[in-house]
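Of the protein chains in this complex, all but one are displayed in their positions.
This part shows chain A:
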Amino acid sequence: MPGEPAKRTRREEYKKSLQTDEQNAALPKKKFYRQRAHANPFSDHSLTYPISPADMDWAGLYPMYAKQETGEAGHADEKEQKQAKAKATSKDVEIADIGCGFGGLLFALAPKFPATLILGMEIRTSVTEYVEEKVRALRVQNASTNGYQNVSCIRANTMKFLPNFFQKSQLSKIFLCFPDPHFKQRKHKARIVSYTLNSEYAYVLRPGGVVYTITDVEDLHVWMREHFEKHPSFERVERGFEDGVGEDGEGMDECVRTMRVETEEGKKVERNKGSKFVACFRRLQDPAWP
């Protein structure tokens, strides 16, 4: 929700100044991008989303990976194909951070998986803009090494439109970090994890792929655990994967480690000395079909 006029003007001016200041590539300041904490996942936001995954302009998000055009365009069909190619990338996104917020996890994962395309998805416009600005700035700052070319962010309501973005079995990892708890009972369908939504996560994940969840709200943790464990397409991973062994959790999955400390919310919880609950679920092979 836009704030009072003065605030809005300040924000606009700030954003304009960022755009004209290409050389310095200053990182955006969060205070200009704060937004009411909750967006209603059921309402018809004026969202844009691709009609299908094939219609998605991936090259716009990952220009370094844009597919090279080949051949001449002849009649209409080929032209259409050529247009589709112009939007495609040489690789597909494989990691999605759903409800990425200000993107802490994205920027921590990007250097760890330099050859993998990573996408943050966020429903709040202004928060998405912040992450986009940060991606732009980091790409300029790291131009010599081509750093952060593999990370991007888009505004999306994943609860409605996840399959519009990804093909079946496209992803290897999905992160659901500190999702909004939606405490009120009548809002439980607004939670990002439910038995029926888990079918969509299973659809975009390849067998062997993992859904990572973390929260500081124990009830929500129990909720997510129950709903994934009940879903026949998922099994909980081994303990070692989530916790590792010993004090410093040796053998813990690298992404679990990152997710515990690099998300914005994870850091806040750390400062408050709260507890964090981690649960990860592996996508199983679909059973035979008569």
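Here are some notes:
Convention: contacts are C-beta pairs under 8 Å (C-beta built on N, C-alpha and C of every residue); 3 or more make two chains touch, one makes a residue touch a chain; residues count from 1.
One rule holds for everything that comes next: contacts and distances are computed from a predicted model.
The subunit not displayed here is recorded in UniProt as "Guanine-N(7)--methyltransferase subunit TRM82", chosen from "Transcription factor Tfb4", "E2 ubiquitin-conjugating enzyme", "Guanine-N(7)--methyltransferase subunit TRM82" or "CobQ/CobB/MinD/ParA nucleotide binding domain-containing protein". If you put the hidden chain back, the residue from A:94, A:122 or A:265 that touches it is A:265. Check A:96, A:118, A:131 or A:159 against the missing chain and you find that the one touching it is A:159. With the whole complex as reference, residues 1, 36-39, 41-46, 51-55, 125, 159-161, 163-164, 168, 181, 183-185, 188-189, 194-200, 202-203, 216-220, 226-227, 230-233, 265, 268-269, 272-275, 286-287, 289-290 of chain A touch the missing chain.
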